[in-house]
Structures are given as C-alpha cells and as structure tokens.
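Please find one structure pasted underneath; my questions will follow.
A single protein chain has been omitted; all remaining protein chains appear in their positions.
Labels run A and B following the written order; every chain starts at residue 1.
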Amino acid sequence: MSSAKFLRLVTSSYIILFFAYLFGPLIVMSITAFNSAAFPRLSPWDCFSTEWFGVLVNDARMMGGFKNSLIIGISVVFVSVPMGLAGALMLGQLSNRVRPVFYTVTISTILVPGVVLGISTLIFWDRMGMMFNAGYDSIFYDGIVLTIIGQSTFISAYTMLVFISRLQRFDPVLEEAALDLGATNIQTFRKILLPFLKPAIGSAAVLAFLASFENYNTTVFTIVSESTLTTVLASKVRYGINPSISALAVIIIGLTITAALIHEVLKRREQAREIALKKEGQVGNVKTLSRTAFRKPVTLMVLLIFVAGLSTVWMARAYDVNQCKIEVSEEKRKKQEELSKKRLLEMQKRLESQEAASANGSDSKSSKTAPGTDQYGSIFAPTNLEGQVESTEDQKENSKTPKNQYQNIFAPTNLEGQVESIEEKTEASKTPKNQYQNIFAPVNLEGQVKSEKE
Amino acid sequence: MSADVTLENITVKFDDFTAVNNTDITIKGGEFFSFLGPSGCGKTTLLRVISGFQEPSQGRVLIGGNDMTGIGPNKRPTALIFQNLALFPLMTVWENIAFSLEVKGVSKTKCRKRAEELLELVAMPGQGDKMVNELSGGQRQRVAVARALAAEPEVLLLDEPLSALDLKLRQHMRTELREIQQRAGITFIYITHDQGEALTMSDRVAVMREGVIEQVEEGTKVYDKPVTAFVASFVGENNAFHGTVSNILAAKIVVSTDSGVLEASPAEGSSLKVGDKAIVFARPEAMSFVKRRNLVKNVINTEVVHQEFEGHFWHLILQGVNGLKIKMSQINDGTTEVFEEGKKIKVQIDPKLAVVLPSGPLAAE
Partner (left out) sequence: MRLWLKKFFLRNGIVLSLYMLLVTFIWIVVMFVLPQIFMFDFSFRFNWTQIDPSKIGSPEDIYTLQHYKFLLFGSPNNPDPLNIVDVTVFGRTILAAIFVTLFDVILCYPVAYYLAHVAKGSITRLMMLSLVVPFWINELLRAFAFRILFGEEGTINNILLFLGVLNQPIDFVRENIALYTGLGYAYILLMIFPIYNAVESLDRNQIEAARDLGSPWWRIHWRVVIPFAKPGITSGCTMVFMLSAGALALPQIIGGPSSLWFTQIIYQWFNTGSNWPRGSAYAVSLMVICVILVLLIMKIFKVKFGEIGR
C-alpha cells in the first residue's frame, strides 16, 4: 500500500516537474518584460516597468516584420486550408494501393526539414523566374509570395490531417442521399459536406495561421530581402537582446492562450453536439451539462489573465518608475566603477595569456576561466580549438575566395584573425546583410579592444 | 406518377467478384416489389444500380421506358431511403424534407409549405422545426419517407429501412409503409432479408441468391410453391428430407429418403425424373401426429428433443433418422399436450403441403 502511495507521489511530482519545464521558461521570460533592466533578467530586479512594451511598439523593423507576418499568415490560411481539404478529400477516394503512397508524400512535407523546403522553394522559383526571363521585381523573387508558397507546402499537410480526422466521422451516405434527392455535386458539397466540416475548417485555419506565424526555418530562406516577425526577431536576438522581446513574448503568449481557449471551447461545443446526436432526445441536457463542466476551468483561466492584466496596469500607475530607476542606477554606478577597474585588469591579463597561447599553438582553454566582459563575449569568445587549427589552413584559401564561410565563422573572433579584421570590417559595411560577420565581429568586446589597439 | 422499372441483362462485377449476374426483370408501375435474400446476395447492389450509384458492368436500366445509362442519381426519377436513413443531422426536420425542393431553387415559403403537407401525409403534423436527433426511431423513419416523397419520385427505393427498429415498431411500420405506398401511388422497390417484411407488404417478391434471382412471384406463391431448394429453405421454415426420386405419379412424386419413402407434390413445371437427387420440403405446419395406427404412408419415426410454446403456436423439435432435426408446429387450440424429452413419436407429412424440388444449395441456418 505504501509503495503504491509512493509511486503516486513520484508520478505526480514528475508531472508537476514536467509542466514546470513546459511553462517555466515562458513565465520567466514574461516576467522579464516588466523589469526595467536593459538586459532581460529576473534577478537582480531593478524596477517594475512597462516601458519595454513602448519600445516594442516603436520598433519600426519589428512592426514591419509583424505586418508581413500577418499578411503571410492570413494568405497561408487561404492557401493551405483549401489545399489540405482537397488533399483529404482526395485521400478518401484513392484506391487502396495508391492511398498509402499519397499519404506518405503528403506527410513527408512535414518531416522534410523546413530548411530544405525553404531552399527547394527558393531554387525552384528562381529557376522558373529565369525560364520566364522575369525581372527581380517579379513574383518569382518576391519574398512574401515565396514564403507563402514555401510555408503552405507543409502547413497544408497540417490542415489535411485536421480534415482527415474530421472526415473519418463523416457518413458518406449523406452525400449519396443528397445526390439522390436531386442535388448537384456542388450543392452536395456546399450544403452537406461543408457544414459538416465547418468546425474543422476553423481549427485548420487557426492551426495554419499559428504555424505560419511562428515559422522560421523555411521563411528565413524564402523571405529573400523582406522580413517577417521571426526573421527580425532572429537577427535581434543574435545581435543583442533586450526585454522588448520579452514584451513581445508576453503579447504572443497571451494571444496564443486566448486562441487555444477559443479553439477548445469550439471543439467542446462540437463534441457536445456530437454526443447529443448519438443520444436522441437528450440534446438539451447534454449540451448544458458539458458546457458547465468545461466552463469552470476556462472561465477561471480567463479571469486569472484578466486580473493579472488589471493588476499590472494598476501597479504601473501606483508608483513612479523613473524615481525607482534613478535610485537603482545610482547604486549600480558605484558597483560598476569598481567592477570595470577590475575587469580592465583581467582583460589585459587574458589578452596577454592568449597571445602567448596562440604563439605556441596550444589550446586556449585557459580563456574559459576568464570571466567574460559581458555575456555575449563569452558566447563568441575564441575558445574553439578547432577554429584555431582550421583557420590557419583556411587563411590561404580565404584570400582567394573572400566569401568563404570559414572566415565568417572563425576569423574575427580568432586572435589570428586579427590581421584580417580590418579587411572584414570594410566588407561588413558594404554588405550589411551579412549576419555572421555582425554576430561575431562587433559585439565582441575583445574585437573592439583589439581594433582600438590597431 | 409511377413508372415501370426494367432491368435488362444487368451484370455487376467488382474485380473478380460478380455481385449481380445477368438479371432480367420488369417491375410494373405502382407495384410494391421486394427483393428478398440473405446479405451478400446482390440485392443492395441491384438497388444501387437502379438508383444510379452503381454503373452496371453490363446491361441497362429503363425507368418509364427511358434508358438510364449515363444518367447520374440526381437526374433519375428515383428516390432512395437508406438503411440508416441518412437524414441530414445539421438540418431541421422540415429542411430535411424540403431539401430536394431547395436544391431546385424553390422559394423558402413554398418549401416550408410542402414540407408541412408531407409531414401530414406521414402523420407527423407540426413537427417541422425539430432537429433530427430529437426524433424517435419511428419518427425518423417517417421523415425519411417524407423527404424521399418530396422529390416526387416515380420510383421509391427502400434499402432495409426498418432494420434498425424494434419488433413492434417494425410490424407497425410495415402496414404504414404499405398505406403510404397506396396513397402516393408510386412504384416501391423494397430490399430486405426479412421474409416477414417482404411477404406482408409486397405485391411481388423476388428471391435472390448469389447475384441471381431464383423466383419472382406473389408472396403466397413464393411461400407455398417454391421453385428451388434455396427459396424453399430461405422463405419461412422448412424441414428438408434429402433423397432420390423413385417414382413419378400423376400429381405426386415418390422420393426415397433416409427417413423412409415420402410422397409429395411436384413444383410447377417440375422436370424431375426417376433417379434424380431431390429434396422433400415439409413445413412445420404440414406435419401432424399419426392418429390411425394402420397408416403407413409418409410417416416418419422421431424422438422428442424439445418443446416450445409461442402463443398461437406450439412447436416440437424432433430428431429423426441419422440425427435429422425436424420441426413441427401445431395450432394452439387450448389442449396442448406435454411431451417428455426422449419420447418416441410418429409424425405424418401431408403430401399436398409438402413439395419435391431438385437438389440444390439450401439457405444457411
């Protein structure tokens, strides 16, 4: 008996831990949106503030990307819902031999890496454009159109799965009955099948929009020179992060939860109706019963969200953010001064040790112990052994083909790469889209120190 | 209003399987016609051929003299009542009934009016606004009929529509369907595996086996004068005594069986010769107790296995020679005798009520 109890305890704590893993990151991120500190963090907590939402709204790039994401998302809905529907209907009419093949092909659109889908779409339409001698401003090179196409390729499979599961519960005899009563095929489709599929169309549309909205892997290739929210986010997150992204996350999490809840409510209603269909004569009872049963948790959640929102607004008004900020920054400045002195010393030591290390070709693991001057420093710091070994080989090649990738990955962060960093920078200024250079070069404090030296 | 339906050499094949084999039949306008057969005999396929959901592999369908080849189900003057009724669950009762008018573009008020009329016809006045799932089984049945009639078909096809109902309701609906048919005055083609349904409602019955029609006749004929062993064993209950023809008399055929030499009437147009394998069919009600000691013709020795009481009838399950199961039914005249298990009794078969048929496959038990 006690072992059963123990088992239950273990299970429930596992489930709790699991959901903590699921929601922890999102909650922490959401909270950081309200910390006035310039870096998204939970501690040390500076001041409660909603200023990052303002920063977010005033971020033109982000808003531009958001607009594009909306356009793409809505278009994807309009493309992938009819496509998935056609696929699902088709599947039902194929012979037993062809059906598994068709299913496999459609499902592989989901399984094929998004990167591959993006690339193939990009190449295909590029080739098509060439074939038709289309200019670079034609739709063959329009990032938004390409993204819609690329995303719809696999999102249609999502919607198809939604339709398949709905169609499994459809009685095809109903179609025959309608035909028999003199309806044309189109009338049958419109009056019998579509009403039946209505809830599935709703789910599929929500699913398609969300999938499109959050997609990155495919989009990053097909978007070409445009940008969507995700690509803007990606470059932002890589350049340097600030809590305005957390603010965006708060908004998106809120919207997603709302969408999920609405979806759930609709699904519930649908199910209640279906149960009622089976139990003749008890429609009224079943409907009200299941509704009230479900209402409790949902209304509770909605209420919680609402209260949280209200209290935030109230708290934001209740106290003066600026006053708090001034206090905190004053405090910090003192600490910072002490710290920066210490850091400067350490950095010099480290530079020396690294130069020594690279001179005799040994590895630079020692640099690991040196604390990064800021967080990013440590991410991009030249601790990679391979990088150092490789770069010597690559340099020869680099000079011949300056676009070679290795340069971008390893060069600027590498001590040996210093020689080239000047070259690099001029190139970087010419091609600002070159993201890797930007990641590794300018953010890196070491790099800056070095360039000052030079 | 009502039309003849003619099937000309209809054959339907699914890959290697022949569902309907070379069927030729004419159903007269205004007739209540039933196809009776066990499941898988091809009767539903035949119905789908008539309604246009299934293209025959061979042959053609004429309705009212018009060739229906290449004409879709929505263009044929037929209406089908499906086994599960196939009422549209997302529509109200009247929307269901008026569906055929709606798709023709009839105005909503006219649709509604017609639906009410039809509801009256099927004895459900004023229930048009209910949802389908609020109806009882019998009511759904009626709505399905009303919906089919709304299309003003010349032929109404019914695919075992009563099978989902309970016994009482089923018996009630039989009479009701027959009445509706007479009121509407159109051809009904009814599919069933239940001989009771076929016999009570139909003007004529076609008994099918493995894609072939074995007999087409009025219900009484099919029951009393079956032409094949299958029909004899499928329609109603029958005791079968296998044997060989030993003599042919004027109105009788003598068959020697394991149970003894039996005399019985030949079927119409019988071509049995001496020496042919044959089966003597004797219905339970054609059996009686031997009253006169000296009678030797058509008497078989049996042993009582079981006795059943069924109200207006009571039955004896007997065991004959070689373990042959024999059923015997007696009208309950209030003097029911109790037979002990294992009691040996002699039973006589009325030669006028028994029929001799050429040997052939029997219906599965």
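FYI, a contact is a pair of C-beta atoms (placed from the backbone, for glycine too) under 8 Å apart; a residue touches a chain by one contact, two chains touch by 3 or more.
Predicted, not measured: the structure shown is a model, and the values here were computed from it.
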*asked:* Out of A:Pro25, A:Gly54 or A:Pro195, which residue would touch the omitted chain in the full complex?
replied: A:Pro25
*Which positions on chain A touch the chain that was left off?*
7, 11, 14-15, 18-19, 21-26, 28-29, 32, 39-43, 82-83, 86-87, 89-90, 93, 95, 100, 102-107, 109-117, 119-124, 127, 130, 149, 152-153, 156, 161, 164-165, 184-186, 189, 210, 213-217, 220-221, 229-230, 233-234, 237-238, 241, 245-246, 248-249, 252-253, 256-257, 259-261, 264, 293-294, 296-297, 368, 372, 375, 378-381, 383-387, 390, 393, 396-397, 403-406, 408-409, 413, 433-437
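Following the convention adopted for this analysis, only the chains that are shown with their structure count from here on.
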*CA centre of chain A versus CA centre of chain B: separation in Å?*
66
*Enumerate the contact residues on chain A facing chain B in the complex.*
171, 173-174, 176-184, 187, 191-192, 195-196, 276-277, 279-281, 283
*Within their complex, state which residues of chain B touch chain A.*
51, 53, 72-75, 78-80, 82, 84, 86-90, 99-100, 102-104, 131, 133-137, 147-148, 150-151
